[in-house]
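Moving on, here comes chain A:
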Amino acid sequence: MHHKHLLSAAAVLVSSLSANAFAEEVNVYSNRQDFLIAPIVEAFTKDTGIDVNVVFIKDGMGERLEREGRLSPADLVLTVDVSRLMDVVDKDLTQPLDNKVLEENIPAQYRDADGRWFALTTRARAVYSSVERVGKRDDITYEELADPKYKGKLCTRSGKHPYNVALTASMIAEHGSEYTKTWLEGLKANLAQKPQGGDRDQVKAIKDGVCDYSLGNSYYYGVMLSNDKQREWAEAVHINFPNQADRGTHVNISAMALTKHAKNKDAAVKLMEFLSNDQAQHLYASANHEYPVKPDVEPSELVKGWGEFKSDTLPLTDVAKHAKEALQLLDEVQYDL
Partner candidate 1 sequence: MKRLGWTVSSWGLALVLTLPVLALVYEALLPTEDIFHHLWSTVLPVYIGNTFWLVLAVMGFSLLCGLPAAWLMAMCELPGKRWLQWALILPLAMPSYIVAFVYTDLLDYSGPVQAALRGWFGWQSSTEYYFPPIRTLGGAAIVLGLVLYPYVYLLARTAFLEQSTNLIQSSRLLGCTPWQSFKRVSLPLARPSIAVGLSLVAMETLADFGTVHFFAVSTLTTAVYDTWLGYGSLNAAAKIAAIMLLVVTLLLSMERMSRKRQQVFQKTMEHEQETGYRLTGLTRLAALGYCWGLVTIGFLLPFAILCYHAVYYFDQAWNAKFFQYSANSLLLSTLVALLAILLAVMLGMSHRLKGRAYTALPMRLASMGYALPGTVLAIGVLIPLTGMDFAINDLALWLGLREPGLVLTGTMTAIAFGYLVRFAAMAVGAVESSINKVSPSLDMVTQTLGYGPGAMIARVHIPLIRKGILAGALLVFIECMKELPAALLLRPFNFHTLATYVYQFVSDEQLELGALPAIVIVLVGLIPLIFLNRSLEQHH
Partner candidate 2 sequence: MAALDIKGICCSYNGKPILDNLSLSVAENEIMCLLGASGCGKTTLLKAVAGLLPVSRGEICIHDRQVNGPGVALVPELRNIGMIFQDYALFPHLTVADNVAFGLANKEKNKTRIRARIAEALELVNLAELGGRYPHQLSGGQQQRVAIARALICQPRLMLLDEPFSNIDTQVRMRLIGEIRALLKGQGISAIFVTHSKEEAFAFSDKLALFRAGQIEQVGRPQTLYQYPDSRFVADFLGLANYVSGQVLDSHSVSTPFGRVDSVSALGQAAGTHGQLLLRPRQIQLTLAEQGNGRVLEQQFLGSHTRCLVECQGVRLEVSINEPLPAVSQVNVSVAPHTLTFFPDAEVSSRQTEPMRKLG
């Protein structure tokens, strides 16, 4: 009995060591859940015959790549937040890529000048407002949310979540850290409840009457609308794109980067090119209700229905630069406590 278990365990170990030693393959570290990528990966494998192995890494991608160094099996990383992306880039874990297809497909503002990373989709940090108690608020700004008149009316997730950190960092870039600290204190004072759950939980809280406004990424609106249970949450709110009168809505990206020690570089580049083409851009963006970066690819019908909006043109690298400072400010005002 025991022998059998040991033997089969050993067999699994051996097979995982030598798996796919000969077939062409790409290894991907992804911040995006594997099931969201699966359809695109399948399409790619069908087209090219290249196998794609994906491991979902929620946090600590940079840490892991750094530790694994030249032995890292990862050829390609897919990140979902600019500061996570820059963490990898700043640690010198990516390699520049001079690629005509990618440069053609992806506008300059959404890729590194040196070709160390390429954005795939964008998502806006939206403000959700209660249909019942507030109505549509096209005029809203991030700054305004710290105003005492919103006392007890605001819900957000943990301040230290990358999406809120990025927003805070963009505030620092725009207004400086002193202003941002006051702004965070104002936000905290307006919270109807301690930060908890994800962006969708905040929308649910609006539906439940706990608060009237919440911060949330735009794609969650789509996710909720296409989920039987969550549809009624989404129907209780409007999606608003803030700061349309001035600098525009804060936008974050999901991106890809070729790792420094990529062993399957050719295959990885093929996958990168594939991800930037029309078919994949559409699939990748609509899988998660995001905006494709390739200009001529339209977002899904659902996303298009939310309307056009102006996005903040602040370079994403500037956002990333202020990320650590943003985190410290969030701790200083004890946003989550």
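Note that a residue touches a chain if its C-beta (ideal position, glycine included) is under 8 Å from a C-beta of that chain, and two chains touch if they have at least 3 such contacts; residues count from 1.
As a selection rule, all candidates are chains of the complex that A comes from, given by their letters.
Keep in mind it's a predicted model, so treat the numbers as computed, not measured.
Novice: Please find, within this complex, the candidate from 1 or 2 that touches chain A.
Specialist: Candidate touching the shown chain: 1.
Novice: Which positions of chain A touch candidate 1 when the two form their complex?
Specialist: These residues of chain A touch candidate 1: 2, 5-6, 8-9, 12-13, 16-17, 27, 33, 35, 53-56, 58-60, 62-64, 67-69, 71-73, 87, 158, 160, 165, 193-198, 200-201, 204-205, 207-210, 227, 229-230, 324, 327-328, 331-332, 334, 336-337.
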